[in-house]
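As you look at this complex, bear in mind that one protein chain is not there, while each of the others sits in place.
Showing chain A:
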């Protein structure tokens, strides 16, 4: 790889684009399911979670990529964990000081970012072997792919479970008067898993290349 490679070469664009579709961390790699179930009852925490994961993943990818040649391979997982945990704490502290309202939304989920398998997965699979700039794009791309699925799930769960979108009531009162009820099951985690399953199903039936050939 030469230094003259354009910032957004075809290869780098792929790093951003693939995780959104054919290499999606949730629906194809099946990582990060736990947080996808936990934070998607409403759209707002899902969006905040996606943005925080994006910040942490992009930064952690860059830092690991910068020091990749110095890390002793026997303790590399520990090094990755320490860096991810430190970043998450710093992000949380900064939010608490400068965006207190957002931090109240987020504080519950901060622990989940540290344990998010996507972060460890990308550090291990990509950042350890690539330069900082592609690692940064890879982080942004994967976090976006993760966020996309989170937002799709949260959209349906909030719409059907609470009758609102991003906190705004969208199902008119007349529906309720006619006997329509919010589906409380949608708020519970099992329905999130089923929604993930449906998304995977839809994606696989549209993109045959994802189906294993045995």
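What to note about this one:
Convention: contacts are C-beta pairs under 8 Å (C-beta built on N, C-alpha and C of every residue); 3 or more make two chains touch, one makes a residue touch a chain; residues count from 1.
Everything that follows uses one rule, which is that contacts and distances are computed from a predicted model.
For the chain that does not appear here, its UniProt entry gives the protein name "Na(+)-translocating NADH-quinone reductase subunit C", which is one of "Na(+)-translocating NADH-quinone reductase subunit C", "Electron transfer flavoprotein subunit beta", "Transketolase" or "Radical SAM/Cys-rich domain protein".
Residue in contact with the omitted chain (choice from A:30, A:66 or A:82): A:82. Listed for chain A, the residues touching the missing chain in the whole complex are 41-42, 45, 69-75, 78-79, 82-83, 86, 89-90, 93-94, 96-98, 100-101, 107-108, 161-162, 184, 187-188.
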